[in-house]
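All remarks here apply to the structure that follows.
What you see is the complex with one protein chain gone and the rest in place.
Letters A and B mark the chains in the order given here, with residues in each chain numbered from 1 onward.
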Amino acid sequence: MKHLLKMNELTIEEIEQILSEAEQFSKGVQWILPEQTFVANLFFEPSTRTKFSFEVAEKKLHLEVLNFEAETSSVQKGESLYDTIRTLESIGTKAVIIRHPEDNYFETLREKVGIPILNAGDGCGNHPTQCLLDLLTIKQEFARFEGLKVAIIGDIRHSRVARSNAEALTRLGAEVVFSGPTEWHDQSIPYGTYVHIDEAIQTADVVMLLRIQHERHGGATGKNAKDYHEQFGLTVEREKRMKSSSIIMHPAPFNRDVEIASELVECERSRIFKQMENGVYIRMAVLKRALQSVQGGALVCQ
Amino acid sequence: MKHLLKMNELTIEEIEQILSEAEQFSKGVQWILPEQTFVANLFFEPSTRTKFSFEVAEKKLHLEVLNFEAETSSVQKGESLYDTIRTLESIGTKAVIIRHPEDNYFETLREKVGIPILNAGDGCGNHPTQCLLDLLTIKQEFARFEGLKVAIIGDIRHSRVARSNAEALTRLGAEVVFSGPTEWHDQSIPYGTYVHIDEAIQTADVVMLLRIQHERHGGATGKNAKDYHEQFGLTVEREKRMKSSSIIMHPAPFNRDVEIASELVECERSRIFKQMENGVYIRMAVLKRALQSVQGGALVCQ
Partner (left out) sequence: MKHLLKMNELTIEEIEQILSEAEQFSKGVQWILPEQTFVANLFFEPSTRTKFSFEVAEKKLHLEVLNFEAETSSVQKGESLYDTIRTLESIGTKAVIIRHPEDNYFETLREKVGIPILNAGDGCGNHPTQCLLDLLTIKQEFARFEGLKVAIIGDIRHSRVARSNAEALTRLGAEVVFSGPTEWHDQSIPYGTYVHIDEAIQTADVVMLLRIQHERHGGATGKNAKDYHEQFGLTVEREKRMKSSSIIMHPAPFNRDVEIASELVECERSRIFKQMENGVYIRMAVLKRALQSVQGGALVCQ
């Protein structure tokens, strides 16, 4: 069973295979299963990018899509996640894509369910397809990871992206540095070092900004948006001091004029919308990987 | 017009025809209308199984599916169910699948609308596709209904399943017995007799458990889950005293360790997930029946 749950469960070879498949899809290669195949999207938290990106990926692979809405389901009657997945499996679903507010929700499921789970985000835990699309965007730009310096800036502690990206990038040979408010540092991440925001921005090849997650802080951060922007954001001033070949990334949704100056969102260095485009190809690649593991049989490749 | 509203409106021949069609679909037979055909799912109550089961059935028949969400529709502006259906009919919908909290919501509609209604559950009233999938599951197991003893256990009074199943099984030649808390007995059902839980479980060929519907009781049942399980649930102890060839059924969602011991949900005798799988084939069969009645013309069968 080819679940996709956490980045650190993928070998370097598997990561490279997924990136390579995604690049094929970005060039228009098609992969279509010979039989009508159902997948289900289970999103227990709001999402635009990840949800629609998966849905576009699924439809480009000509899969049949079931969009599960937690509010109108039997979860309202107390049904567990395991029983929901078994139900979907019973009616013919071949893979489930899940976003859930609970960290590592999948640990109680991974050995018990009969179909692959693709993790679309768990609490403050993991978000492997986001990490993979970040890697693809970096690889497209620099054609390598070795020797690159990647600065991850902002709310490290509550980010699903920081840890996964730091771990994967380090394994792939890049150097990771962190920057952001001290109270959001996360000393449990065994990769990367903390540096001053100005150093981070001036020396990095990739400036990766993280979103302030208002909905996870319950409004009690005490951070004023303007102050944050001055202290830890990518201001127009700071962008001018970036290296000439460096790029800007952000997993989005972004808070304009907080993490990033509004006029930089679509500037020449920004790869923010490119990341979103790449998200579709990465999700096609991981869906192919998962479905190959359960479907077997001949596949139509064009 | 081939509405599907209540089991007691189907003749024995019609029931057998639907079961036979469903068995064909379970074997991979396809039925595809020659023209692009739209159907709409209108669910005014939470559902996972029934809703997705219909959606999978629809997509296996290559129908175009409109998923109506009550919360984001003009029902919010006070539009009636009749006007909503007429609207869907006007824009080209050929059948509607409806779940609604009101008992017999369809009585004011059945003579007035121009497209078939497939009832996916009305209040505490009917749930014909659930009944039909139960019948299919029993038929697959025993190849007959005559002489079988079916025990329906639990919240008889508030169940959409108890009455329909009792009526249909009796007509088909099976013997029905009920068991459960006295306050949930329903003397208005003219079929079956009430017996002690232990007798029911030890003598039945089919032990059919019903869900305690917390959301319909408003929490005022005074039932403690553990007490209920001991008194009226299928405990691990009771399962050991079932006849060797007997099977366990439950319409789901089930409350683990209330109606049924958690470890029995997927035991060898359990047909709970088989029921869900059969739900897809039954819904394909009733959709075919309904659409044949309005579409006419040649059909592509493979």
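Worth pointing out:
Here, a residue touches a chain if its C-beta (ideal position, glycine included) is under 8 Å from a C-beta of that chain, and two chains touch if they have at least 3 such contacts.
As the structure is a prediction and not an experimental result, all values here were calculated from the model.
Although one chain is not drawn, the whole complex shows that of B:Phe68, B:Phe178, B:Phe254 or B:Tyr281 it is B:Phe68 that touches it. Touch with the chain omitted from the figure is made, among B:Met7, B:Ala40 or B:Leu118, by B:Ala40. When the missing chain is restored to the complex, the residue among B:Arg86, B:Arg110, B:Lys149 or B:Arg171 that touches it is B:Arg86. Seen across the whole complex, the unshown chain contacts chain B at 36, 38, 40, 64, 66-69, 71-80, 83-84, 86-93. The chain not displayed touches chain A at residues 43, 46-49, 51-53, 55-56, 59-60, 67, 69, 71, 213-215, 252-256, 266, 273-274, 276-277, 279-280.
As a working rule, only the chains that are shown with their structure count from here on.
Separation between the centroids of chain A and chain B, computed from CA atoms only, is 40 Å.
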